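To start, the structure under review is shown below, and the notes come after it.
In this view, the complex is presented without one of its protein chains, the others remaining in place.
The block that comes next holds chain A.
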Amino acid sequence: MATQLETFESNLGTVRTDVTRATPSTFEAAIADAIVEPAVGTSLPFEEVSLANTDVVCDPTSTQLREAACGVTAAAIGVADYGSVVLEATPDGAEFAGLFPDRHVVVLRKRDIVPDMAAAFERLGDRFRDGRDDAVIATGPSATADMGELVHGVHGPRETHAIILESEEQSERDGETRGENDVQ
């Protein structure tokens, strides 16, 4: 049986989204690998990590946004069954950073992955009633078949990449479980 994380990862693959796993200590390296410059981003609402020491320009101006090749933003929820991520709009413009540049890098905590849409909607319902009422369930890059064949990156990003953030201990434990599975 695949774990929820593995299901999520393989579904992200199905919807053309690359994945890397990171821990707080490997996060900055993961970002460096995932982005192309110039990159803009908005602050991540996670305690463990921040974009401060990366090459991502936070709090961009409209010119920087327009010139960016890559945007980095956080996702509030991951939906394992679909490989979807829930992007929330923020007052510093996460929505724009995730929509304008050609490449979108999404940072998501492992513990925010839920198994299916039903679970996602339960969480979203609570958030919407709490007043955090703006979200996009994004699945893979922007796409259209209107021009005769499938083309990506119409109005939104052409490429999507997810960085899944685990704690150091989780990562070790995952390693062990994976090791055990290998033996079987």
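Here is the rule we use: a contact is a pair of C-beta atoms (placed from the backbone, for glycine too) under 8 Å apart; a residue touches a chain by one contact, two chains touch by 3 or more; residues count from 1.
Everything below uses one rule, namely that contacts and distances are computed from a predicted model.
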Original post:
UniProt protein name for the omitted subunit, picking from "A-type ATP synthase subunit C", "4Fe-4S dicluster domain-containing protein", "Pyruvate ferredoxin oxidoreductase beta subunit" or "Iron-sulfur cluster protein"?
Top reply: "Iron-sulfur cluster protein"
**OP:** Can you work out which residue in A:Ala2, A:Ala32, A:Ala52 or A:Ala118 touches the chain that's missing from view?
**Re:** A:Ala118
Original post:
List the chain A residues touching the unshown chain?
Top reply: 59-63, 65-66, 82, 84, 89-93, 95-96, 99, 117-118, 121-122, 124-125, 128-129, 133-151, 153-157
